[in-house]
Each structure stands twice: as C-alpha cells, then as structure tokens.
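For reference, the structure I am asking about is given below.
Only one protein chain is missing from this complex, and each of the others stays in its spot.
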Amino acid sequence: MTDDLFSLLSPDGVLSDAANASVDLRGMFSDMVMSRRVDTEAIALQRQGELGLWPSMLGQEAAQVGAGRALNPRDVAFPTYREHGVAWCRGVDPVSLLGLFRGTTLGGWDPTANNFNLYTLVIGAQTLHAVGYAMGIVRDGDVGTGDPERDRAVLVFLGDGALSEGETNEAFVWAAAQNLPIVFFCQNNQWAISAPYSVQSRVPVAQRAQGFGFRGVRVDGNDVVASHAVTVEALEQARAGNGPTLIEAFTYRRNPHTTSDDDGRYREGAMTDDWTTLDPIERLRTYLTTIGTDEDFFAEVASQETELSERLRAGCRALPDPEPASSFLHTYAEMPADLERQMNDHLEYVAAGEADPA
Amino acid sequence: MTDDLFSLLSPDGVLSDAANASVDLRGMFSDMVMSRRVDTEAIALQRQGELGLWPSMLGQEAAQVGAGRALNPRDVAFPTYREHGVAWCRGVDPVSLLGLFRGTTLGGWDPTANNFNLYTLVIGAQTLHAVGYAMGIVRDGDVGTGDPERDRAVLVFLGDGALSEGETNEAFVWAAAQNLPIVFFCQNNQWAISAPYSVQSRVPVAQRAQGFGFRGVRVDGNDVVASHAVTVEALEQARAGNGPTLIEAFTYRRNPHTTSDDDGRYREGAMTDDWTTLDPIERLRTYLTTIGTDEDFFAEVASQETELSERLRAGCRALPDPEPASSFLHTYAEMPADLERQMNDHLEYVAAGEADPA
Amino acid sequence: MSTAIAHALNEGLRSVMEEDDKVLLIGEDIGRLGGVFRVTDGLQKDFGEQRVVDAPLGEAGIVGSAIGLAMAGYRPVCEIQFDGFVFPAMNQIITQLAKYRHRSEGRVSLPVVIRIPVGGGIGAIEHHSESPEAYFAHTAGLRVVSPSSAQEAYDLIRASVRSDDPVVFLEPKHNYWLKGEIDRSAAPAPIGTAKVVRPGDDLTLVTYGALVPTAVKVAAAAAEDGRSVEVIDLRSLSPIDDATIFASVERTGRLVVAHEASQTAGLGSEIVARVQDELFYSLEAPAIRVTGYDTPYPPSRLEGDWLPGLDRILDAIDRSFTY
Partner (left out) sequence: MSTAIAHALNEGLRSVMEEDDKVLLIGEDIGRLGGVFRVTDGLQKDFGEQRVVDAPLGEAGIVGSAIGLAMAGYRPVCEIQFDGFVFPAMNQIITQLAKYRHRSEGRVSLPVVIRIPVGGGIGAIEHHSESPEAYFAHTAGLRVVSPSSAQEAYDLIRASVRSDDPVVFLEPKHNYWLKGEIDRSAAPAPIGTAKVVRPGDDLTLVTYGALVPTAVKVAAAAAEDGRSVEVIDLRSLSPIDDATIFASVERTGRLVVAHEASQTAGLGSEIVARVQDELFYSLEAPAIRVTGYDTPYPPSRLEGDWLPGLDRILDAIDRSFTY
C-alpha cells in the first residue's frame, strides 16, 4: 500500500531536487520538535494525574506540521482531537489544548482567534462543518478571485477510521457536487483504536475521492516536505475555485490510541518499531545535519523545548476550574427562566458544599 | 453521461449478437407490460381516490424487470418504494403493493414468502439491511460453495438521490471491506423529486464504487436485455464470493415523482418526451416483431393485462381496513401492560364511535 | 386579506431574507419546486441559488453544513422534508448543534433554524405524520417552537431566524392551509413564551401546533356544558413557559395537556410533572394527558381514531371534573 506515495524527503534523509527550494525546513523542524514536546509533556501530565486522558500524535508530526504550515492565516482548519501539531502551527497556545483533557473545559480556545476550530470528538462530524464553512466562503465571494489577500479555503482533518462514517461521505458528496474550496486531510495512521485499516477498506484512502469525482493524493505522511507540498498545492487549487482534494498522509500511530488504551492487546510491537525507524523528525534532522546546519540552531530549538515544557507543566496546573454556573450560562444565548431556577438551586448546593454524589 | 453505457438491445430494437441466446425475451416483454399495467392502474386508482399516493415507475420497466428476472428464488431483494416491476418478477401479488398507498397497511406482504422485502421509504436505509442480510449469507456458509442450490446473494435497489445519504455510503464501506455477496442496483432516473442528478454528483453513479474498491457497471436502463445481463453477471460474482458490484441503470423517471408531485415546476416536458421515444417496452416489441413473433403472443399478453386490471381494481377496493387494535398488537412481541390499557381505552372509543378527531 | 400558515411562513422567510443577506435556506427540493409544501415558493427565483440551496439528499449534510455556515457568519434555515426524515440528522443536531455554544463556553453562536413539517391527519404514508418534538425538547441547548396560526407562523419564523440559539421549528402540516389575518407591524412576542388563546376559569387545556384549533373547539363545546376552559398554546415547546401555565392552573385547579406525539416521555408528561410539583395544593384533580398512543404511527386508515381529537380531550375534561 505504500508504492504510490508521493515523497520528497526520503527515510534516510535525502531531499529530492523536486522539493521547493524556498521551503523553510528549519521552521518545519522546529515545529515538529515543539509539537512533539507538547505531546510528550501531555503524556507525562496524564501519568501524573493532571490530565484524564491524552491522545498522542507521536509519529504524525510531519503530516500535521506539513499540513499546518500550508495554511494561510485566513484559511480555516477543522481538527479532530489529535491535531496538536496543527494547533501549534496555527499559534494556538498549547496550554489551552490541555483543558479538554483535564476536564476544565469542553473546548478551550476561541476558534475564531486563530482560525483553528475546536477539537471534535464525534468521528467525522467536523467534515460537514468544514463543508458548510466552505459554502460560506463561496457565498462571501472569497474563492477564485485571483486576489491572494482574498481567496480562502478550508482544511479539515480526519482519520482513516472516519472514512467509514456516513457523515464523512456526505461531506464528500457536498464538496464534490458544489466544487467547494476544501481540502480533506486524512492521516491514515493505520489504526482506528484497535481496528487496522483493513477493517474499513481494502483500497487506499485517497482512492475514495475518485468515487465522488474529485482529486485524491497519497503522500508519505512521515515526510514533512512532501506533506507540506501536496497540501500547499491542494489549498491553492481550492482557493482558485478548482474544488476539493482528499489527501491521504500515510503514517503510523506509534503510541496507543490514547493514554487509556492498551495496544498490546491488538498489535505487535514489531510494526511500531519499524515505524520508529521512519521517524519524521530524525529524517529532517539528518538532512539538516547533512547540509551542515549550525549546532546553534539545534541548541536553540532544544532550549525552546525546555521552556515550553515548563510552561506546559505550570500552565496545566494553573488551568482554572470552571465556574459552577458555567454550563447553565452557556446553554442558551439568554437563560430560560426554568434553567435559571435550576442554576440557583445548583449554586445553593455548591455553596453549601454538599453536592458531591455518593 | 451516456457514452459508456453497456447495451444489447438498441433504442431502435436491434439485438446485439453478444446477447445471451437463451434469454427469455417474451417473458421479459410480458413482465414489463404487466408491471407497467400495475403502474397505470395504480395511478388511475389514485385519481379515483382509492389510493392516497402512487410512485410511478413509468420508463423504468426494463431496469426493474432485467434486474428482477436475474434473481434466483433463494436470492433476496431489498426494494425502495418504486420497484413494482421487481415485485412483479418476484411473484408478489400486485394487489398487496397497493395497501401501503391506500393507508390500510405500512407493509402489505410477507417479505419471506417471496424473498422480496418490504418497501422502504427512508432513503438509503435498506442498503444497510441488505448488507446485514449478506453478512448472514456469509455466516450461513452460502457463498462461494460452487453449489448452485446453495449459493445466494442479495440485490438491493436504490435511486440516484440515495447515493448522497450517509447510510448508503456506509453500506458501500461494509460491502467492500467484507467482500459481501451483494449487488447494489441503482436506477439513475436522473431525478430525486425535483433535484436533477447534478445536485448530487458530477460523475456517474457507477464511478462511486471505485472509490470504495469494488466494481461499478453502467448499463442502459431502458434496455431490458442488457440490464438483465449485467445483473446476472453481478449476482453470479456475488454468489461465487467475488464481492459486490454497483450497477447504474441509466434511465429516466417519466412521470412526476409521485402522483402528488407537480414536475412542471422543475423540468421541461421536452426531455421527458425524448425519453418516451426510448421506451423500453416498445424497443423489445420492435425486436420481437422483427423476428416474427406471433400476434397471438401479443394478444395473450394483452388479455392478461385486462385480467390484471380488473383484479387490481377489485382487489384494491377489497383491501380490508386494518383492525383498530392492530398497531397495539404489533408494537411488541408481547404487549406491555400499559399498552394493553391504552389499547382497551382506544377500543372503547372506537366502539363508541366517537374517536374521530375534530 | 387572510393568509394561510404556509404563506405566512413564506412571507416571514422572505422578509428576514430581505432584511439580512446572511440568511439563507438549505433543503431538499426547496428551490425550483418551492418545497413539497411550497413554503419556500418563489424564494430561489428571487434570492438566487446561493441563498436558496437545493441540497443533496442527505439530512446530516443539511444540518452539518448549516452549522459550518453559521460558523462562517451565516444564518441558515434548514428544511427537513418530513418529520420522519430528521433522524439521519440527529447526530449533528444533538452532538453538535445543541452543544456547540456550551462547548465553546459561549464563544460560538449557531443561529441555525431547522424547519420540519410535523404531525398527522393528512392521510399520508409512513414517516410523514410523526411528532418528534420530545427528542428535541429533551436536548438541552435547542429551542423548540411551533406556531398554530398564520400570525404566530409569521412572527415565530422571523423571531427564530433572529435567535442566536439553534431553533427547531415545527410546522403543523395539517394546518398549513389554515388562514388567518396577519398584523405585520406588531412587535412579535419574544420567542419562549406561551399564549393564552382563550381565557377560562375552570380548567386549563395546554397544547400546541395543529391541536390548538381543536382545543379552541373543545373549549367552545365545554362551554356549552357550562365549563370554562382556558386554552394555552405553548408556542415554545422548549424551554417551557412555566409562568403562564402555572398562573392559569393556579386559578383553574385543573389541567389537561394534549399532543399527537406518543405519551411516554413526551411533553405532556413534562408539563404534568412540573405542575403537580409546583401546584400540589392547587390541583383539584390529577393532571391528565391526552396523547398519541405508545405505538408507531398507524396506517392512515387508522389515524383518525389514533390521534387525540375533540372527543378524547372532552372526555379527559369530564374525567377531571369527576374529582
């Protein structure tokens, strides 16, 4: 299943001449390292009981950073729950990613501040929101104008498992029929919890697009340069009014599904080991070293990592508990009378300190 | 969109040498005529107020009879609400098709008696039932044994509009991933009520299958011989364990969506007229005449038609009203106490003759 | 000039579309056909295909894309063709639309309206006569409203489109052609309130949608027996306007609630439960529900008997007075 993958940076760190010379490889390296650090710290915080759960992105940094860096500021991203690397590229404060998994919030950031939507936990649901947003872009007239300050597109993330949900396929129908400015970026990490991709399909993810009449592209998801290049291209097509693309970034989920998962029950360590040797960060490090990148650069990244770690640990513990009233306040734009009564009852309980269930 | 249609009987009634010589063309002709007569009578009954509604199949006789006659008795068919021609081929009493549209029943026949399931009104829902049934066939071991008395398959019908429902696409996922003995037979009659196919997709129906990794076939749906041939072939593949096929029978809904619909609001008569000249029955009549078929045959069919008409008219009026208790009796296998109380209340009302709402 | 409910909705939609070009409509067959009930008749012609969108045949897609459009600053009004076809959209409605404001801690409003023709009594086939309101009313974060007259239809659709909350808008299809005068200048009641349709002193009859005209007839019939029945049109099925109901029952001491939906876990039970709790000492009789039975909707030949109507409601009133 890997023959036809588009790649630019080979597993042993050789960069193809076809790669765009102007690409910021150091920036990509730094983003991958930093987002991996977010991931590692979050796992540690979970082990320490500071988070209830964490879905690790280990091994998927290239796909995410490649895609994330392809976005223009005006483009809008719709993540699943695993796009910590994309969040990083969008400039979302990584501390705010932790609240959802700490139980202090169900969201955690302002989706309009960085054009990075909230994490969606219901598999596939966000693909339709992305479609709707793309319909909005069309209606705003911000597609195919040729004006780079104006044209926009939507980049929506999904997993290989999500390809089986009806809603995802409806998103394909709408995107294709209306030729929307949208790119579907599927990280085929080969697992949906314990289900290998063969449970979902016998043909590559990207092939799905053909059936709906739009472009499908397969890329080596552990190759940040290639992941970036195909996403740049697909987003350009989308902004230009040339319709959707489905990108399959072929990669591997090296950690269990989440910190609650026990992947020893359903897969052999050997395959995970194989993919460890295909590490996306090491690949780029090799290349950067080969071309003689200054040790100072790596040292600088390392020191930023340390700083980030500290900020995450402190930030996590400092995340404020939500106000007892908050669910009541945010259910409706204006609080209905009966709900206000319920809230007041509730606040009395909380004030009396006797609300904890047995 | 019609270039690549498989055809055997041309619009002007010429039969290709490639047609299977043993095919029962007279039987096909008769089935098409008779099922059209069911349709015509039902429309008349609706006009007379005997039916609330009728979804006409006019123009789709070849697709339906071609597919219907391809079934072995042990195969199972899952229709939409328009497969009157398939019902005919399966031997379902056409009078029983009327109850649903008369309001005397929501079903009307025993789905196990003829391996012809109940009509499904929720677009796409039956595709998953068909998938499940095919999974049952696999578990029964009745696929790929090579024993023609044993191997079975499922034939599920759907419209072009149904291609946009999530559930239909989930059915494709399951059928493909599990290589099920199922054939999806889509009558692309080019309309979903008022929506032309372009609202759903820019590429042919059959292409959808490719995206999921199984066979897609396009056939001239007004050519009964070709429709039959591709369905026979697809069912054989399915029974042999070679997995699913999506057949697109390209045809045209010549009547409004149902008797309640006013198609003058959304389409020009001209296109309907064009398709009238492509009439599937006339095509086969021309061929049968060309090869010198006895006038007696046509006379015999005509007299069966008359008989059928009478039977339908009388049968429709004789359809018994359901018992007032029936909904209560059929909600659960065993009636819960509270429902029994509700039923008794209800029956008292009905007996008192005062239940009609204002 | 008197206007039918279907036309009042059409007019109401047209007026908000004129006032706010972010309002757009999405649904199956709503464009050239004007919807199977013609509620959107002529709107695509006048506002174009970008604002009146003939959707692919997928309800999840309709509601899901409306959510995305709302995120992009639009105010989409979805049409679900019939009550029985809303269920493919349930995931988007319950897990996304209803919860997004809460999830985003109030940062994101989703002003989406979902119009659904509901209710029975029109001699239709399966899935075309159902009353799914309880599913929505049980879902916090949604507003659920239903008009009962042309005036309410005009006012409520306008108010719903303007609401920053998602609104499930249930249209009593049995009464689409019921006519009434519309005052287009009056300030509409804020969404969320019930309305006393006919005042009375002896018993409170609460209902909504297509049963409101029936309830008024019931009250007239009861008046002949010397019983003064106050009829309340809920209008807002969720949240429920307790204050109006409580004030009435406190005076009358008796309550009957009627709806077409099945009884179990329906809105009638909710209202009864609230009233008996709040007004335990005021109630002179048990609060009585007159509802559809706990069966699937029957074949149309049986619907006349299955649906709660004049006689069953009158009998419930009689029963109330036996206490």
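To keep things simple, chains are lettered A, B and C as they appear, and every chain counts its residues starting from 1.
Here is the rule we use: a contact is a pair of C-beta atoms (placed from the backbone, for glycine too) under 8 Å apart; a residue touches a chain by one contact, two chains touch by 3 or more.
Since we're looking at a predicted model, the values are computed, not measured.
The chain not shown here makes contact, within the complete complex, with A, B, C. Taking the complete complex into account, C:137 is the one of C:69, C:110 or C:137 that touches the chain left out.
For the chain missing from the display, the contacting residue among B:19, B:44 or B:138 is B:138, taking the whole complex into account. The residue touching the chain not shown here, chosen from B:70, B:125, B:206 or B:308, is B:125. Those residues of chain A that touch the chain absent from the view are 52-53, 99-106, 121-123, 161-167, 192-195, 199-200, 260-262, 265-266, 321-322, 324, 326-328, 330-331, 338-339, 342-343, 346, 349-350, 354-358.
Counting the whole complex, the residues of chain C in touch with the unshown chain are 84, 87-88, 90-91, 94-95, 98-99, 102-103, 126-127, 134-135, 137-138, 140-141, 238-240, 261-270, 272-274, 276-278, 280, 285-289, 293-296, 323. In the full complex, chain B touches the omitted chain through residues 105-107, 110-112, 117-118, 120, 122, 125, 127-140, 166-167, 170-171, 173-174, 177, 326-327, 329-334, 336-339.
FYI, only the chains that are shown with their structure count from here on.
For the pair chain A and chain B, the distance between mean C-alpha positions equals 44 Å.
Chain B and chain C have Cα centroids lying 36 Å from one another. In this assembly, the C-alpha centroid of chain A lies 40 Å from the C-alpha centroid of chain C. Within chain C, contacts with two or more other chains are made by residues 56, 58, 60-61, 88.
Residues of chain A in contact with at least two other chains: 166-167, 170, 173, 177.
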